[in-house]
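Here the complex is missing a single protein chain, while all its other protein chains stay put.
Per-chain numbering from 1; labels A and B assigned in written order.
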Amino acid sequence: MASDLNPAVAMQGITKRFGMVLANDHVDFTLRQGEIHALLGENGAGKTTLMRILYGLYQADEGEIKVNDQPVTVASPKDAIRLGIGMVSQHFALASPLTVTENVILGTTHGMRMNIEQANREVQAASARFGVLVEPRAAIRDLSVGQRQRVEILKALYRDARVLVMDEPTAVLTPQEVGQLFISLKGLKEKGFSVVFISHKLNEVMAITDHITVLRLGKVVGTLPTQETNPTELARMMVGRPTFGVTRKPEEKEQQPAALVLDGVTALNNKGLPALRDISLSVHAGEILGLAGVSGNGQTEVAEVLAGTRPVTQGRMLVFDRDVTHSDAKARMAVGLGRIPEDSRANVIGQMTVAQNIAIEQLDRFSRRGYLDRQAIRRYAQTLIEEYQIKASPDDRMHTLSGGNLQKVVLARVLAQSPKVLVVAQPTRGLDVSATEYVRSKLLEQRAEGAAILLISEDLDEIMHLSDTIAVLYEGRIMAIRPADGATPEELGLLMAGVRPA
Amino acid sequence: MDQILSVSFLVGLITATLRVATPLVYAAVGEVFTERSGILNLGIEGTMFLGAFVGFTMAYQADQAGMPAYLWIGLLSAVLAGIGMGLLMGFFTVRLGVNQHVSGLGITLLCTGLSLFGFRLVFGERAVLPSIDPFPQLTPFGGIPVLGDIFNQYLLTYIAFLVLVPLSWWLLFRSSFGLNIRAVGENPEAVDAAGLNVFRIRYLVLALGGGLMATGGAFLSLAQLGAFTPGIIAGRGWVCIALVIFARWQPVRAALGALLFGGVFALQLRLQTMGFKLPFELFLALPYLVTIAALALSSRHISYPGAYLKPYRRE
Partner (left out) sequence: MRLQIERLPAPLWLRTMIPIASVLVTFLLTSGFVIAAGANPLQAAYYFLLDPLSNPVRLIEVLVKATPLLMTGAAVAFAFAGGYWNIGVEGQLYMGATAATAIGLQMDGVPAWIALPLIVIGGFLAGMGWAVLPAFMKVRLKIDEVVTTLLLNYVAIFFVSALLNGPWRNPISQWPQSPEIAASAIFPRLIPRSRLHMGFILAIVIIIALWFVLNRTAFGLKMRAVGLNMEAARFSGIRVDRTVMIVALISGGIGGLAGASEVAGIHFHLIDAISPGYGYTGIIIATLGALNAIGVAAAALFIGLVDTGSQTVSRALGVPAYLGDVLQATLLLVTLAMLLLQGYRISIRRRSGAPQE
């Protein structure tokens, strides 16, 4: 039973600035012993920042932290670990060529000697003790995402953490793995551990937590016992509106010709192992085909294969019956294939200006016999900035743009070329609500204008809201292709986990 | 041709190979550790050069002052100089996080300039190169044929192959220090989150690497030559950079690579005296060409350490 006395962690008046941005604004947060407490909010609300302050990766500009009612200074993760705080971050802090044991004991070994066999045994024992199943001798790079997360959790527990901070733990899990995680968390709670559960997913938060603290734009909007609230109220607290949602209207449509066809496409991943196995699908004009799946099952490779940055070992790709399988990126753009990359920030030239980044995909248009027409480039960029309401000027360096504006630039430079086929990967990942809505509405706009869109997303909600047809990817294979109308998350979840319908 | 296949030729070749490979073993092992932590140290050539210079000069001065352990004083000074350079490299790559290629080259240029300047300052311009009695060679197998010759090596050579290489392997793969180094090179965030100090680990590794590189250079001036010349290193540091890639960042394989280079170098020295009507420079160039060829042939799927060339910052 959670107790109000002697809270495990109390953070009071925490304020943190990054340059001009106020990430945390006098935030109060209290974690009781033996409870699971959600930190709810959108991307950019300040949840991760707050917890990184607790874990010593950042230092607050103002405010106080108390652990077990004692004021403490957490200057580095070393202090946090000593205080019994453990962090399971969103991007796992694991060294992939090393083994599970090596990762778990990292930082706990002293002096020079290290007995690997003994360490293996200790990790095995800890795994049993905490109910977190791992294989000590396996190399991290051979493990699935769910298994890696368990290693992360064990790492924290191995260091005698009593408080676990979990940052968006379900982002990379199938619905079934989420269920398993929840069972583990409940088990830990019974053993007296306290958990901070950072999330932006309302349903999960309602299912697993005891208390919820909602953050918006760096401020605490409210703290409530879970039982006394509901998703609608939480959503309103998160965004200030009852719901948000850009949804495709279901409609009867005549099927248009296939604009994009993948036929038996097979490809290898970076380690030379099969990533895509015999993928076949087709997207018709005026249709959005959503490709659902958990990260690590081939979504990234599908996007790369279509973008031209990964070679196809077997099969063909056709755009309006033109074979683009071995064409380079330039040729693909020429036949009307537009691509939105999975990680936009990594796929733009940060040090170059907005105008240059826009021009770079159409240099032929802006250069005559090699000489660049910089006026034309700036004019074009300005036009797009106005049309897409981008809060930046053509001469701003890309790396100074916010996530939403950066994605708008990427979107603008692709859509302005009026592509007939769009391949879009994780288009709203990391964006705030208004940017997400904008991107989704633009995609629907393109669909209405007759573009064929392949939407690759790990966000099942997004897939379900936007797609006409849904395909599910698991271990590099298409498990099923269904019309979106009538598909349920449970059904899709099973497919995403590799369970074919009976 | 008969000459090449004779036993005495082979024995001479093996003996020379071990000797020539020695400085490369020290320097390459030093670079293996450094790159395992994610840092490319192009200061290796300069550090070897500085080690050769400092080692020789301090030994010379100590000898002039009548100290019997002058060679060891020289060696110790060289190691300290190497550690200093490693820490300087750490300042640029770890503290400041600037481009590793350029800072490494800058350190090489600095060390080279400092050594040449220092040598001229201390010894002036002389007709005859200053020299000292170098380290003696150990001969544990006395008059025994074949074995006696092959094992006629410097103490530093024995240490390199019998102590340094196995100890490095153990350190890297069986000690917690080595685990920390490898983890830093793959994913510094993980190490930071585990409560360890990424910067301190990298500084330590750079210091260790620098000390080893300087030892490699000092071997040439204190053992092999007993003197210091501007051409004493002649690109061996760069060869070590290639060797480390070729060895996939493993100390034992690096030592094997050093033996390969040493072998080709020793071979070409002997071939030069055998009346082949080819310019001696061709033979001199042979080891470098062989190194390039080795790189080319072993280029399949090289997985660099995950954090290679990336400075660490807590974002």
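The working rule: a residue touches a chain if its C-beta (ideal position, glycine included) is under 8 Å from a C-beta of that chain, and two chains touch if they have at least 3 such contacts.
Remember, predicted model here, so these are calculated numbers, not experimental data.
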Contacting the left-out chain in the complete assembly, out of A:P341, A:G476 or A:G493: A:P341
Option from A:A75, A:L133 or A:L363 whose C-beta touches the chain left out: A:L363
Sole contact to the chain not displayed, among B:I241, B:A254, B:L267 or B:A307: B:I241
Positions on subunit B contacted by the hidden chain, ascending: 42, 92, 96-99, 101-103, 105-107, 109-110, 112-114, 116-117, 120-121, 234-235, 238-239, 241-242, 245, 279-282, 284-285, 288-289, 291-292, 295-296, 299, 302
Absent chain, residues of subunit A that touch it: 19-20, 307, 309, 328-330, 333, 339, 341, 346-352, 356, 359-361, 363-364, 366-367, 370-372, 374, 397, 400
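The rule is short, and it goes like this: only the chains that are shown with their structure count from here on.
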Interchain centroid distance [CA atoms averaged], subunit A/subunit B, Å: 45
Subunit B contact footprint on subunit A (complex, rising order): 55, 57-58, 76-78, 80-82, 87, 89, 91-98, 102-103, 105-114, 116, 155, 159, 272
Subunit B - residues contacting subunit A, complex: 171, 174-177, 179-180, 182-183, 186-187, 189-196, 301, 303, 306, 314
